[in-house]
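A single protein chain has been omitted from the complex, and every remaining protein chain is retained in its original position.
The chains carry the letters A, B and C, assigned in the order they are written, with residues numbered from 1 in each.
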Amino acid sequence: MTLTLRNIAKTFAGGTRALLPTDLEINKGEIVSLLGPSGCGKSTLLRIIAGLETADPGAAIHFDGEDVTAQPVESRKVGMVFQSYALFPNMSVRGNIAYGLKMQKLPKSEIKARVDEVVTLCQLEKYVSQPIASLSGGQRQRVALARAFAPRPRLLLLDEPLSALDAALRTQLRDELAQLLRNFGITAIFVTHDQNEAMAIADRVAVMSHGKVAQIGTPEALYRNPDTAFVARFVGDAQPLVGRIEGNMLYLQGGKLPLSRAAEGHQAFVRAEDIRLEPRGPLCAKVEAVTFLGAHYRIALTGAAKETLFALYGGLNAPSPGDTVRLAIAPQSILTLPVDKEVA
Amino acid sequence: MTLTLRNIAKTFAGGTRALLPTDLEINKGEIVSLLGPSGCGKSTLLRIIAGLETADPGAAIHFDGEDVTAQPVESRKVGMVFQSYALFPNMSVRGNIAYGLKMQKLPKSEIKARVDEVVTLCQLEKYVSQPIASLSGGQRQRVALARAFAPRPRLLLLDEPLSALDAALRTQLRDELAQLLRNFGITAIFVTHDQNEAMAIADRVAVMSHGKVAQIGTPEALYRNPDTAFVARFVGDAQPLVGRIEGNMLYLQGGKLPLSRAAEGHQAFVRAEDIRLEPRGPLCAKVEAVTFLGAHYRIALTGAAKETLFALYGGLNAPSPGDTVRLAIAPQSILTLPVDKEVA
Amino acid sequence: MFRPIVVCLGILDMTQRQFLLLCFLPLAIFTLAFLALPLARLILASSESEAGWAIYLKILQTPRYLSTLLQTVLVSVAVTFAALAISTTAGLFLVRNTFPGRSVLLSILTLPLAFPGVVVGFMIILLGGRQGLVNQLLPGHWVFAYSVLGLFLGYLYFSIPRVLLTVMAAAEKIDPALEEAALTLGAPSYRITLDVLLPALASALIAAGAIAFATAMGAFGTAFTLATKIDVLPMVIYTEFTLSANIAMASALSVVLGLVTWALLLIARSFSGTTVAAGG
Partner (left out) sequence: MFRPIVVCLGILDMTQRQFLLLCFLPLAIFTLAFLALPLARLILASSESEAGWAIYLKILQTPRYLSTLLQTVLVSVAVTFAALAISTTAGLFLVRNTFPGRSVLLSILTLPLAFPGVVVGFMIILLGGRQGLVNQLLPGHWVFAYSVLGLFLGYLYFSIPRVLLTVMAAAEKIDPALEEAALTLGAPSYRITLDVLLPALASALIAAGAIAFATAMGAFGTAFTLATKIDVLPMVIYTEFTLSANIAMASALSVVLGLVTWALLLIARSFSGTTVAAGG
């Protein structure tokens, strides 16, 4: 299903503007993530699409061209997975999954067939007759997905579907969720505050900040060509290189670095993985701390720029705290972005 | 303080053996992590050291040579940070930090001086007179640390000190905690189930499994030279290369790989970061899925070994799902380990 | 739940352990004795007539006692269900809607909590007695204070605020996402009420119902003030004891009343989880 949002805004009763007028276009079968810090309006946008909240007057929501702005939740035919999963504790797994089908008053045999189909898809065969209370977090998430998907919704909406799980499970279930959404072949929008989640699952990511979409694009596009300093920091933790830019040269405390283009009046950023330790590098720095992280060391460096810089080092013999090292950063790895007014 | 544990075991009332006889030696000023999955006995060991649980008869706990096995908690002079932080909600931040000093019946002026000192060390100046309920998770953690550290304990024990925080905060506070523990200059033991936490904070890590210490060593030693398959999988997520080893050759579904030594009867493991995509690599595989993770792509590969392998790819142009690729793994990157009996 | 503290007790040195036992044990024993002794005496007293333990058989054979027991149970059951129905509807409405004056309204609704049964009986007479408000407005037809209706209304007045507050406390704890999930699955309002709200309130309703029932079974002040013509068990007990000086029968009736109520509280507790049903 194609989803078109025009001029969606939300002002709460107190006058707080949760969402500034927003336009968004989502293609058939696409998985889009709304990514942003808490309070950026991402959940509000999702709830407006679901019909659980009403947008300010002037908004238009189209599902495949059909205007659903005035339609109530129950006729919009969207499936929703809630952060708490909101499974009905008084029903079994089967009862939960069948609920939406029962509400459609389908014949019993068809309900059974469709529940069985979704149960197989979500690998819940073993749990169908269990009560909700006996399920683990990961199983609950799958039941919530199956329940939302069983009535064949036009659109699947997921509100922080992984945040109720503990850290160890989250990475594993992230891949599982991505796989399931692909198997469903459904248009889906999911809200998250975790950039890794957004990048691992979504086809496109809409980065939100202060009630508006700061940038929307594929994970690669956001990571490599962020439009604003906020996006650069939020997606991939770009670090500011505070210094002076003259022409295509960046002058820092510890030396000067060539840029790929003249960028006066801009701010320079670099990611930890793009800082290389090189004996003849143009930048001089002091090693503050070294942390072993398995695949690489993370090295805290002072003296190179105004603030402490972190670099990742993949070799076997890391420098020690106190050492003086030289750094190199490839010109194309330095992001030069307009100065951000909002400090996120 | 030097801590010596001899023959520490714990059998619960029901007959469950939470801890098999364990010996451990911890040096003065060392920070040691007890790392393991839930139920491996790590928390029980910590609570026995604190004196909150009694070990089975025959155990011996020495603090700097002094036998404290029979001493009750309150005379062992250990500081403890609980998973829930267990701050007294009816006292202010200052009241919490001063509590241990009051129990020692120190003069008021000295209590004030020492509280102020710890408050500065933990950067809590702004919050001293606030009630506990108004603090954020990270602030609570610092208060819990300050409260445990204020009475100048001989040993600091931390039970999953980061697990009450949400994922985004955890990485940031991990570094902060490591820094604080170094500043304290105190012997510390902390329990965690997160390998990244253990590696980032500890001087040495004791990996525990099924009630015993599987291996103890520096993070680098555990990562590079794991003793068992359990340690290899748990620290750094080594993946099994299921195939046949003949002499110093590993025969897999997708090709054969040279090993650094003859390892017949052993199991081979490799980490995702050690699998390289190389046009002339000896291993043939099919790309199942490609996930962009920012600094690199994670590529799921089938056909190379029996199970799906994950490789990290750092370049710009990742292969697409469906492509056939060739892989190389350096012989020294293949871990050959004795076959594990316990499946963890 | 409290295993760690038991463990702590194990590792305290002797002085502290003795201190704890010195503090707690005697008081625990005293409390037990204080609560169990009168009960034992009551049970014994019930056997101290010529009939002996057969007095319980006599209750079953005496129509007056039996019909009183039945009447008391019936009125109590009616009050319980009425209070549950009214309080659930009103409680859900109050929790689901915010409007000006809502908190004032809530305070008013809890006012009856402050009045004892005597005053409630008294209010019913003021309303429905011979000189009552209703009889003055609609003369000749509406004296209900001394009938079953008066008793029922009095008990209901007493029960509603208690049930209402329990229901509201439970309703506030229901995850709003449960209703939203049902909405997105296409459930109409009455299905949401049936499938989501009532099941979520079930244990609170059982607990509140049990309390309402127990209170109605034992209510004396209201019945006594109304000087109603219908007998309720606590009044019969009072009469047997004070006027007839029939101590054995009064004791036996008390034991029966206690057992019926206690059994119900136990059942309710097992349905609704530990101590909920015992709050009142």
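Everything that follows uses one rule, which is that contacts are C-beta pairs under 8 Å (C-beta built on N, C-alpha and C of every residue); 3 or more make two chains touch, one makes a residue touch a chain.
Values in this document were obtained by computation on a predicted structure and should not be read as measured data.
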{"item": "Contact residue for the chain not shown (choose from C:51, C:95 or C:148)", "value": "C:95"}
{"item": "Interface with the undisplayed chain - residues on chain C", "value": "1-6, 8-9, 12, 16, 19-20, 23-25, 27-28, 30-32, 34-39, 41-42, 45, 86-87, 89-90, 92-98, 105, 107-120, 122-127, 133, 156-157, 160-162, 164-166, 168-169, 172, 176-177, 179-180, 183, 188-190, 214, 217-221, 224-225, 227, 234, 237-238, 241-242, 247, 250-251, 254, 257-262, 265-266, 274-275, 278-280"}
{"item": "Footprint left on chain B by the chain that the document does not show", "value": "50-52, 73-80, 82-84, 86-91, 99-100, 103-104, 147-148, 151"}
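We adopt the following convention: only the chains that are shown with their structure count from here on.
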{"item": "CA centroid of chain B to CA centroid of chain C, Å", "value": "54"}
{"item": "Distance from chain B to chain A - Cα centre to Cα centre, in angstrom", "value": "27"}
{"item": "Sites on chain C at which at least two other chains make contact", "value": "none"}
{"item": "Interface hub residues of chain A, defined as touching at least two other chains", "value": "none"}
